[in-house]
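What you see is the complex with one protein chain gone and the rest in place.
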Amino acid sequence: MKKINVSIVGAAGYSGEELLRLLIRHPHAEIKCITSRKNDGVHISEVFPRFADTDLYFSKPDVNKIIEESDVVFLALPHGLAAEYAEPFVKAGLRVFDLSADFRLNSLEKYKEYYKVDHPAPELMKMAVYGAPERKKQEIVDTTLVACPGCYPTSITLPLCPLLKSGLVETEGIVASSMSGVSGAGRKVDLPFIFPECNESVRPYGVTGHRHLPEIEQELAEAAGVESIAINFIPHLVPVTRGIHSTIIAKAKTGVTAEEIGDVLRTVYADAPFVRVLPAGKLADTKHITLTNVCEIGYAYDEHTGNVILSSAIDNLTKGASGQAVQSMNIVFGFEETAGLL
Amino acid sequence: MKKINVSIVGAAGYSGEELLRLLIRHPHAEIKCITSRKNDGVHISEVFPRFADTDLYFSKPDVNKIIEESDVVFLALPHGLAAEYAEPFVKAGLRVFDLSADFRLNSLEKYKEYYKVDHPAPELMKMAVYGAPERKKQEIVDTTLVACPGCYPTSITLPLCPLLKSGLVETEGIVASSMSGVSGAGRKVDLPFIFPECNESVRPYGVTGHRHLPEIEQELAEAAGVESIAINFIPHLVPVTRGIHSTIIAKAKTGVTAEEIGDVLRTVYADAPFVRVLPAGKLADTKHITLTNVCEIGYAYDEHTGNVILSSAIDNLTKGASGQAVQSMNIVFGFEETAGLL
Amino acid sequence: MKKINVSIVGAAGYSGEELLRLLIRHPHAEIKCITSRKNDGVHISEVFPRFADTDLYFSKPDVNKIIEESDVVFLALPHGLAAEYAEPFVKAGLRVFDLSADFRLNSLEKYKEYYKVDHPAPELMKMAVYGAPERKKQEIVDTTLVACPGCYPTSITLPLCPLLKSGLVETEGIVASSMSGVSGAGRKVDLPFIFPECNESVRPYGVTGHRHLPEIEQELAEAAGVESIAINFIPHLVPVTRGIHSTIIAKAKTGVTAEEIGDVLRTVYADAPFVRVLPAGKLADTKHITLTNVCEIGYAYDEHTGNVILSSAIDNLTKGASGQAVQSMNIVFGFEETAGLL
Partner (left out) sequence: MKKINVSIVGAAGYSGEELLRLLIRHPHAEIKCITSRKNDGVHISEVFPRFADTDLYFSKPDVNKIIEESDVVFLALPHGLAAEYAEPFVKAGLRVFDLSADFRLNSLEKYKEYYKVDHPAPELMKMAVYGAPERKKQEIVDTTLVACPGCYPTSITLPLCPLLKSGLVETEGIVASSMSGVSGAGRKVDLPFIFPECNESVRPYGVTGHRHLPEIEQELAEAAGVESIAINFIPHLVPVTRGIHSTIIAKAKTGVTAEEIGDVLRTVYADAPFVRVLPAGKLADTKHITLTNVCEIGYAYDEHTGNVILSSAIDNLTKGASGQAVQSMNIVFGFEETAGLL
C-alpha cells in the first residue's frame, strides 16, 4: 500500500510531539514537513530527544511546499491561527485535521461569546465536521476539514452521549467534574504551570464559561436530540503529566437500572476499538490508559439519589488530541482504525 | 498558665504524627503517653525522624497510666477500636477527642448500614458531640467526648452549611466532587497506595456509599433544618501527599446572587480564625493551605445553570483531622482558639 | 515466520507487566503460560487493566505444562526461587531468560557474601551467560540460560565498560551515583514505598554493600581486563515511577580528551540500536527514554579535576529488565534485535 504524505503545522508543542510519536511509526503514513517557526532548521532531537533516530527537521511553515508534498495536514496551532492556515490547505484539496477549537462549534455566536473574537473563517466552519470517530465516521470520511474534539469534551461525550441518545438520563442537572494533567495546558511557559506551583496542588479553574463548555453542550444536545443542554463543567488541574478523568453525574430516568446503563454503553461501543467499558463496579483510572488512544468508562447507579455516575479516563494528548486525529485519518483513508495506534 | 497533660493513643500513623507535630510545640499542652503497640519502647525519631529533638518514646497503650497522667486523650485509632478505648477514658473524666468515625453519627442504624457492625458503645454515642468548632463551640465545651469530623466532611460542610442554613440553596441535587491526597488513606501499607500505583493516576473510588457520606448528610440536614438530605459525594484519589479539594454544586434558590453567597459566607465566618473566604472569582487550591488548619473557600454563581459552585481546600491531616481536634481542645480549655496552630 | 512460544513465570509484578506489554505485540512471539500463584485463574485485566483486550489468564506455575508448550521461558521471580525454576527448564532444553540475580555472578563466594545463602544451583551458574546484548551477543546465542543484567548495572556498565576497555580511564576511584524510580523496588507493598513516604523524598540507601555492587564490579573488571575493581556505588530513591539515572565519575588517563571519550563511545555503539550517545555537552534525562529500551549516554571531561563524567539514563523496567531480556531473546532466535521493542 502506498503511504500517504502527512505534514504537521505547529509540531513543537505537546500535541505536535504526540503526533510525531504516532506518525513516525505509522505503517501507512510518511511525515513530510514539520513546522516550528522558533525551531526552523533544527533537528527534532534538539526539541524532543526521544526522536533522535529519525531524520526530521523543523522548518518554517511554507504553505505551498506543504501543499505540494502532502496529502494530509495536521494543524496543532492556537485557535485563530489554525483557521488562517486551514483555508489554503482546504482549498488545495488536502485532508485537514485541525486540533484547535476553531471548527468545533456550529454557532458563530457561541464562538464569539467564548473566544471573544469573530470567527475567522465562517464559510469553512460550515463544511467542517466535528471529528468524533465513534459517532461520526461517515461525516469524517465525507469532509475535507475535520475539527478534532477537545480533550475534556472527548472524556465527557464518550460516556454520556449514548445515555442521552437512548433516553436513560435527563438532560437537566448534569454535572461533569474533570481533572486534567498539566500537559493539557500545552508546552506553555507560564507561572501557574511550573513544577513548584503544580506539585502538591489541586485546584479548579474556569468553573463558569470554560471554552470547552459550548463544545460539550453542543454534542450532548445533538445526542439527546434537543436544542440545547446546559451543564456544569468543572475542570481541575492535578499534578500528573498526562491524563484526564471525568466524573459525570446525571439524573436517571425513572426505572433505569445499572444493568441497562451498562448494556447501552456496551452495545454502542461493541465495535469501537478504543472505548473500553469496564465491568460493573469498576471505575476508570488515568493510569490505565496513558499513552494509549483508549477511553476507559466505568458506571454506577446510585439508588440513594437516583443518579447515574459515569467515570471516564483518557490520555489528553492521545485520545484527547493527536491520537483521535490519527484515528480519524485512518478512517478517512480506509486504513485499519487502529493503524499506528496500538 | 499551667499546662494540660495530653496523651495520644495510636500515635504512629499519619494523624498521630500530625498531633505530635502540633502538640510538641503547643504552648499550653504537655505530651505524656504516646502509644503504639508495634513500636513499644521506641524513640519517636525511629518512626518520625523529624522529631529527633524530643524526649518521647512510644509505649503500649496502658489505660490506667494514661488516666493517671492525662487531662486529655486523643484517639487516633481505627473505628471500632476507638470506641473501646473511649469508654474508660470518658468514665474517668478525661476529655476525649476521638479522630475516628465511631461517634460522629447520631443514628445507630446509619452506623450499622455503613460500618457493617453494631455500634460498639451506643450510650457513649448519645453524649458525644460532633466537633465542628465553627458550628458547635458550646456543645464542644459541654461534652467530655468530642467526635472529630472526618476530612471529606469538613471540606464539604464548612462551605455548604451556611448556604443551607440561610436558605440560599436547595437541599436537592447537591453534588460534591472531592479529591484527596494519599495520606488520607493513612499510613497503610496496601498495593493501591504504593508510589507507582498512585503516581500519574487519577481515580474515583467509593462513589456510592462511602463511609463519610452519612456524616456529611447528617450535618447538612441539621444545617438546613430538614430531616434528611441525599447528595452525591464522589471522592477521588490524586497524587499529592496532603490536601483535599472539594467542588460542590448546589441549585441556587431563585434570585440568589453571587454577592449574597459571598456575604453569607463572610458573615458566618467573620470570627472564624481558620476559615478563609476568598474574594469573588478566586478558587481554592490545596497548595495554599497544606500544613495549616485553614479551610479556604471560593464561590461562584453560574447564571448558565442557576447553580452555586463552591470550592474548598483543607489539609486532610490538619483541619481534616488532628488540627481540628487541637482546635476543639483549645476551645474546651479556654485557650486561644489558634494556640499551637499558627 | 513461525512464532515462538513464550511463557512468563512470575508475571504479576512490574517486570512481568513489562514483559507482557512487550510480548503481547511482539511480531514473532506468542504468549502461552503466564503464572501467578496469587492470581490463579484471573484474567490479566484484573491485575493490569491496560491489557483488557487480550485473552490471557494467570495460572499457577505448572512446570510440565510450560515445558510442553514453550520454546522460551522468562523468570521474573525473586532470587533463590528463580534458580529453582530454572533447573527443569534448562534441562528440558528451553531457552531461559532469568531476570533475577541468581545467575549474574561468576563467583559462588560473592553470591554468598551478598545474598547470605549458598548458591542454589552452582552447576547452572557455570553455564549461564551474563546477558548484556551490547557486549556478549555470541555468548547469549550459545547458551540456554541467560542471566539478564540488573537495572543499576546496566546503567553503569553501558557507559563505563568501553572507557575501561579502551584504557581511557583508571580503574581506581570510580564513583557511581544512581537515582532510581520506585518501580525499581518491585510491586512490593512495604511502608517505605507508599506514596506519602516517597513523594517529596530523596534518599540514598544501601550505600555500602548493595546487591548490585558485585555484579557491576565483575563486569567492569572484565571490561578493563583486570582481576577486580572496587567502586563506590550509591543508589538513591527518587519520586518517579520509572527510570534510572547514573552519574559516573572516573579518573581520566593522562592526556585523554572529551573528543576521545565521545569517539570511543560512538564507535563501540555504532551498531547498537538501543544505545544513544548524546552530542558533547548534552546529559542524559530519564524523561527521554521511559518506556523505551534505549540507554541514553552523555559525557563530559572536567579539566578542573581531570575526571570523566558520564551520565546515563535507562528505563529500569525496559532496558533495565524486561526489554533487555526480550532483546536477548531476539538475538538468540535471529529476529531483528529491535523486534517488539520500538
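Which chain is which? They are A, B and C, in the order written, and residues in each are numbered from 1.
Operating definition for what follows: a residue touches a chain if its C-beta (ideal position, glycine included) is under 8 Å from a C-beta of that chain, and two chains touch if they have at least 3 such contacts.
Worth saying up front: this structure is predicted, and the values here are computed from it rather than measured.
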Among the chains present in the display, which ones are touched by the chain that isn't there?
A, B, C
Out of C:Ile31, C:Ala284, C:Ile297 or C:Met329, the sole contact with the unshown chain comes from C:Ala284
Residues belonging to chain C that touch the chain removed from view:
173, 175, 177, 179, 181, 197, 199-205, 207-209, 230-232, 234, 236, 238-245, 247, 249, 283-287, 290, 300-305, 307, 309, 311, 313
Taking the full complex into account, what residues of chain B touch the chain not shown?
25, 49-50, 52-53, 200, 276, 278, 282, 285, 288-289, 291-292, 296, 342
Where the unshown chain meets chain A, residue by residue:
14, 181-183, 187-191, 193-196, 198-200, 239-242
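As a working rule, only the chains that are shown with their structure count from here on.
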Please report the minimal path length, in steps, between chain A and chain C on the chain touch graph.
1
Chain ID, smallest distance between chain and overall C-alpha centroids:
A
Fitting the CA atoms of chain B to chain C, what rotation angle results, rounded to the nearest 5 degrees?
180
Whole-Å distance, C-alpha centre of chain A to that of chain C, is 37
Averaged-CA centre spacing for the pair chain C and chain B, given as whole angstrom:
46
Would you kindly tell me how far, in whole Å, the mean C-alpha position of chain B lies from that of chain A?
39
What are the residues of chain A that contact at least two other chains?
200, 285
